[in-house]
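One structure, as structure tokens, below. Some questions next.
Of the protein chains in this complex, all but one are displayed in their positions.
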Amino acid sequence: MHRDNHRRLVLLIAPALVLLVLLAVYPVVRVAVLSLFETEYGLDGAVYVGLDNYRTLAGDRFFTRSALNTLHFTVAASLTQVGLGLAIALLLDRPFPGRRLVLPLVVVPLMLSTMVVAAIWRSWFHYDFGFLNALLGSVGLDGVGWLFDRDLTLWSIILVDVWQYTPLTVLILLAGLSAVPREVVEAARIDGAGRWRIFRTITLPLLAGPLALALLLRTVDTFKIFDKVYALTGGGPGLASEVLSLFVYENGFRFANVGIASAAAMVMVVIAGALAAVYATWMLRSRAR
Amino acid sequence: MSGGPVSGLLRPGRIGRLAGWAGLAAGIGLTLVFAALPVVWMLATSVKPPGEYVTTAARLLPETPTAQHYIGVVDAGLLRQLANSLIVTAGATALSLVVGFWAAYALTRLPFPRRLDLVFLALVLVIKLMPPIVVAVPVYQILDALGLIDTLTGLILSYQLYTLPFAIWMLLGFLADIPPDYEEAAAVDGASTGRAMATIVLPLAAPGLAATAVFTAILAWNEFLFALLFINSPSTATLPLAIANRITEDETLWGPLMAIGSLASLPVLIAMAYLQRHLLAGFSGGLR
Partner (left out) sequence: MPRTLLAAGVVATGALVAPIAPALAQDSLVIAGRDGVYAEAMAWLIDAYAATNPDVSIEALALPYAGLYERAVIAMREEAGAFDVVLLDDTWATEFMSEGWLADLDALGADTDGFVDSTLAVSRYPYGEGTLHALPFVGNVELFAYNRALFEAHGLDRPESWTAVVEAAATIDAAESDVDGVVFRGTKGNPIVTGFLPILWAHGGRVVDEAGVAAFDSEAAVAAVDLFLSLKPHAPEGVELYNSSEVRDALQTGTTAMAIEVWPSWVPALDDPSVSQVVGDVEIIAAPGQVEGPAPMLGSWLLAIPADAPNPEAALDFLSFATAPEQQRALALEIGLPPTRAAVYADADAVDAYRWYPAQLDALENAQPRPRITRWSEIESILGDYLQLALIGEISAEEAVAEAHARIAGALGG
């Protein structure tokens, strides 16, 4: 019986394990090894350089700027999405006619492929014929260089991400709000508590879990940012929207600096691992609760 | 405020409530415009002749609708890319569901030695959170060694990096909710694990499997990075790749672009209509 259990276990788990080892574990190990070499492709003809690639990265304007931009994007985009998502969720939590129709419409951006989203917004951002500048023009304002003004570019990409993913935080927070007991709120209101007070003392504490979940999910995801930058700006103008994923992509696939690309990828692995640890801790705690 | 007599209609309480309603309506209106306008613009632009969108005027709706862009992109071979996207999506989803179901079944039903189940779960979680670009170079080399570059099979395989951890996590939640009593009873009656899994657990887990399938499918349907890296020919390209190739450096060909965008979005929007109830669980990846 016991041995039988083991055999079943192995048979059931093996396919998943094989796939994950092939696609993730082995590749990460390989990247870690390659990051210690100077190489154009694989380990054939690679030159061992120790930590040189990491030192090169530390002194590289392009890498440091990519890292800072990624941080900027991750923090600004995920915080905006959670803040805006909270406002919209509070709005949609109240009963109003047509609510069942509004909800799916609000969620539509979430369902589109990022490439479709990028195509739409790239058109909207066009300086001469874009919809946004046309709107500004129709009220007598000057056009804005959404994608070529170096102080604005990253914010434009953040705007696109906010548009696409705020619906996710709205969904998470709406689910959280539905768990707030109506009787408690009603009782507080009868006791004369104002709306703000009810929100601060009753709603917000109960929303802490969903808020943390939304923030974590968005942080992890915004950190991966690639598609939008690739399609909207290619990292430009200058380095204004260069991000880590793009840095790895360009060095790994465009210039065949696989050693440098691997070192940068390892930096990303460490950051993603730290985020995963926060995530896992939070999850275990909330499961235990 | 004027100091005239307050009519019954405008008692302070009612003014407050009216203002509240107006604020609510305005807020919802703004939210709707923000969320839906770009999508409406996409659909509208896909049926506009070029002269109507290469313009400085802010017009949303087409004056003389045309199907020319849809005809054009279909002529340019878009149906092939649509078919490729469908094949890759179906293949990646089927593979993830089968393999993910086995893994989730084992994790919820069988005793793991030395808490290896937790190790496995941690691994799945880390992979789910890891930026895919990190492993892009080695995965390219693996596919190359297997002769799977520029094939849909290669995409189906490599998409497991996204879809499998997702499917395992989501199925885990659904399977954990099915009490093991029935299978134990069946086992007493002499049924094998495989049979119990197929005849008892599978039917009970069907709604969960369906929801997981749809969200896994959306992941695969929208994937871009690996398609960009591992696909070369137009005959194996997927829709996101077709779109990216058309956001070229040279032209503002928005009509055809939005026609493809609309076609690519349609299946997902239809799926969403069926799935409203599961939206949240799906998008947060069943990670709670």
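Labels for the chains are A and B, by order of writing; each one numbers its residues from 1.
Methods note: contacts are C-beta pairs under 8 Å (C-beta built on N, C-alpha and C of every residue); 3 or more make two chains touch, one makes a residue touch a chain.
Note that the structure is predicted; figures quoted are calculated from it, not measured.
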| item | value |
| --- | --- |
| Touching residue (missing chain; options B:31, B:108 or B:193) | B:193 |
| Which of B:95, B:186 or B:258 contacts the chain that the document leaves out | B:95 |
| Positions on subunit B contacted by the hidden chain, ascending | 77, 87, 90-91, 94-95, 98-99, 101-102, 105, 140, 144, 149-153, 156, 192-195, 197-198, 202, 229, 232-236, 245, 248-252 |
| Contacts of subunit A with the absent chain, listed as residue ranges | 8, 11-12, 38, 41, 61-62, 127, 143, 145, 147-148, 150, 234-240, 253-256 |
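Rule of thumb we're sticking to: only the chains that are shown with their structure count from here on.
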| item | value |
| --- | --- |
| Distance from the mean Cα position of subunit B to that of subunit A, given in whole angstrom | 15 |
| Interfacial residue positions of subunit A with respect to subunit B in the complex | 5-6, 8-9, 11-13, 15-17, 19-20, 22-28, 30-31, 34, 41-42, 87-88, 91-92, 94, 96, 102-124, 126, 128-129, 131, 133-135, 137-138, 163, 167-168, 171-172, 174-175, 213, 217, 220, 223-224, 226-227, 230-231, 244-245, 248-249, 252-253, 258, 261-262, 265, 268-269, 272-273, 275-276, 279-280, 283, 286-287 |
| Residues of subunit B that touch subunit A when the two form their complex | 24-25, 27-28, 31-32, 34-36, 38-39, 41-42, 45, 53-58, 98-100, 102-103, 105-107, 110-113, 120, 122-127, 129-142, 157-158, 160-161, 164-165, 168, 193, 218, 221-222, 224-225, 228-229, 239-241, 243-244, 246-247, 252, 254, 257-258, 261, 264-265, 268-269, 272-273, 276, 279-280, 283-285, 287-288 |
